[in-house]
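Omission of a single protein chain aside, the complex is shown with its protein chains in their original locations.
Just so it is clear, A and B label the chains in written order, and each chain counts residues from 1 on its own.
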Amino acid sequence: MADITLKNITKQYGDGYRAVRDVNLDIADGEFVILVGPSGCGKSTLLRMIVGLEDITSGDMLIGGERVNEKAPRDRNLSMVFQNYALYPHLTVYENIAFPLRLAKFGDAEVDRRVHQASELLELDEHLQRKPANLSGGQRQRVAMGRAIVRQAQAFLFDEPLSNLDAKLRGQMRAEISRLQKRLGITTVYVTHDQIEAMTLGDRVAVLRKGELQQVATPRDLYTSPVNLFVAGFIGSPPMNFIPATVSDGELHTPFGEWRLPESRRPDLGGHDIVLLGARPESFEDSSVVPDTIREHGVVFDANVDVIEWLGNEQYAYVPYEAPEDIRAQLADLERELDSEAMRTQLVVSLDATSRIPEGTTAELWLDLRKIHVLDPATGRNLSVAAADAAGSDGAAGSEGAGATSDASAPEPSPAADENPSP
Amino acid sequence: MTTTPVPDIAAEQAEVPASVSERARAERRLGWWLAGPAFVVMLLVTAYPIAQAFYESLFQYRLTDPEAREFIGLSNYGVVLTDGVWWSAVGVTVLITVITVAVEAVLGFALALVMHRALRALRPLLRTVILVPYAIITVVSAFAWFYAFDISTGFVNSWFGWLPGISADTNWFGEFGTSVTVIIASEIWKTTPFISLLLLAGLAQVPDDLQEAAKVDGATWWQRMYKVTIPNMKAAVMVALLFRTLDAFRIFDNVFIMTQGANNTEVVSFLAYRQTISRLEIGLGSAVSVLLFLCVVLISFTFIKLFKVDLASARGER
């Protein structure tokens, strides 16, 4: 077991392409760190540099305080679970798990003891004599993990280990990996493009974009205080809505009407003329079900709901709207970078399950202005987070927990309150 | 909260490519060290001989009379190309090639269909027996067909005597048409399995849902074959046909065993053999060899250009 330190790690290929750019990251002993990002962001390359399968162009890689840049993979004593499991098809499950031990020249008795220990932990006992080709996806996955844990490695590395499993199995294996890591307490680096895995598994999550580290934080901080447009758009499902707004005299001119930020949030605007308002789907609500106690913290507006998806515990409403062309183009670029495709600008709004807004009508929606992020469309920076940092932060801006206290001092009624009819 | 602002990275770009390209160079070297010997051997056993053949084709040269060796330029080609023997050989070769490949394409496709759709119990057996003709020595196959039709040893005349034109004293190897028929039959029997295995692999690549979609769209069995199955296995079909065409064009063994070129059944390969090995006319033989080589190049070129057969992709190279 060991800590892993990445200092100014850069990877440049022969053709000049920089897959990883100057990444700094400290992974503590026993910590579970996730590397996440859209495809091509360099997360797998980074993992392979840690394990020694890719050369490091510049920078220092330290494992347990020792520089390992020039060490061969086998001298680093790390174990890795590959995306396609990389099980040896000519060996039985038993011999697959025993493989690292055999290479390390352990005696038969010791090999047997350790293999059975691992197989018991992973419930593979009855499959030990089968070949990988005869196993199901989940079983193969467990064999790959068995091969990783059988040896007392300094750290576990996972390269998108669940991407080949179906959704249900993925959920089970996620819990299994989490349990295993907690039990063994081994430093773990886990690469994924799946944000659910990122949010649920890691102690900390590192978000990468085009080889550059964007933000390293706990899942909660990442969700509540994304540092920029990219992270804000990447984390969360359905993703955060970005509403363009022009600012004049503290008034926000949006496609949905004139909004006014609470006094405490005014500094976020910081003299910008055009901003993007980031609002998570759950910051919206059907105004008819919003309790009066909090109604004043938000704004009510009319929205054209064209599609409703009812999921039982909640429902999603889709609200298409027109946005200025340049903002549209920028949002489309962001979507592409996040591996999805924007066909139109629309709000995705989460509503209470009891809400009875019919499809294809104009409805009255409520948006909690305490929870919105103000982003600079030019740089992508999250101005709310920057403002909160600058103010010494009496609670991270926009975080749910801080909302109640900070807003107590801002009793000013919402400018939209006058158009607030009672159902 | 840990944010990592992105620092300016334009600074250290200097020492980057050195180690990378060193590794790439080493890999290139290793690649050629490993692949080189095979490459050189292939060139040595083909490119060198064909160059040599071209050189020798420029001489009047008989092994029995080495003193009279004399440079005569392209005259040998003139002799060959103005001789009816060459054109007759080319005609026979083309005839055999066209008929065998056409019949094999149809028969091979039928065989492939049977193997593809046959009942599960029968499939492994079929795929095994179909390999027997493929694996058998061509000369053995030639003898089998020869003895079956031969007037003194054969059973064909007595079995099929009831057919018009066949009687106990039908001499199959006494005239051109019947001789060529038997030669073609032997050739077809021996090589159809190869074509059918290639087509079978092509069939297996046509997804079943395409068939089902066509069925739902109301296509009959024939329409499904013509409009769905065959277009989707075009690559496999063209590769199979090209290989078989070139192979059939080189036909030698069957002719040698059955007729020795009698009754105008001489094919191009046999002509080259006879000039060189029997008559020891190295100069003329070389000219025929070079011409045969050019024919093969021409056929390949036609196939690749005309039918757009992408051999590289078709044979697994991406």
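Operating definition for what follows: a contact is a pair of C-beta atoms (placed from the backbone, for glycine too) under 8 Å apart; a residue touches a chain by one contact, two chains touch by 3 or more.
Methods note: contacts and distances are computed from a predicted model.
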UniProt name of the unshown chain, from "Carbon starvation protein A", "Branched-chain amino acid transport system permease protein", "Carbohydrate ABC transporter membrane protein 2 (CUT1 family)" or "histidine kinase"? "Carbohydrate ABC transporter membrane protein 2 (CUT1 family)"
Of B:58, B:214 or B:239, which one is in contact with the hidden chain? B:239
Please pick, from A:103, A:329 or A:353, the residue that touches the omitted chain in the full complex. A:103
Residue, one of B:72, B:144 or B:230, that touches the chain absent here: B:144
Answer key for B:205, B:220 or B:302 versus the chain not shown reads B:205
For chain B, residues touching the missing partner are 24, 27-28, 30-32, 34-35, 37-39, 41-43, 45-46, 49-50, 52-53, 56, 63, 111, 114-115, 117-120, 122, 124-141, 143-145, 147-148, 150, 152-155, 157-159, 168, 189, 193-194, 197-198, 200-202, 205, 235-236, 239-240, 243, 246, 249-250, 252-253, 256-257, 268-269, 272-273, 275-277, 282, 285-286, 288-290, 292-293, 295-296, 300, 311-317
Using the touch rule from the top, list residues of chain A that touch the missing partner. 51-53, 72-74, 77-80, 82, 84, 86, 88-90, 99-100, 103-104, 147, 151
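Please note the rule applied: only the chains that are shown with their structure count from here on.
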Where the centres are mean C-alpha positions, what is the separation of chain A from chain B, in Å? 57
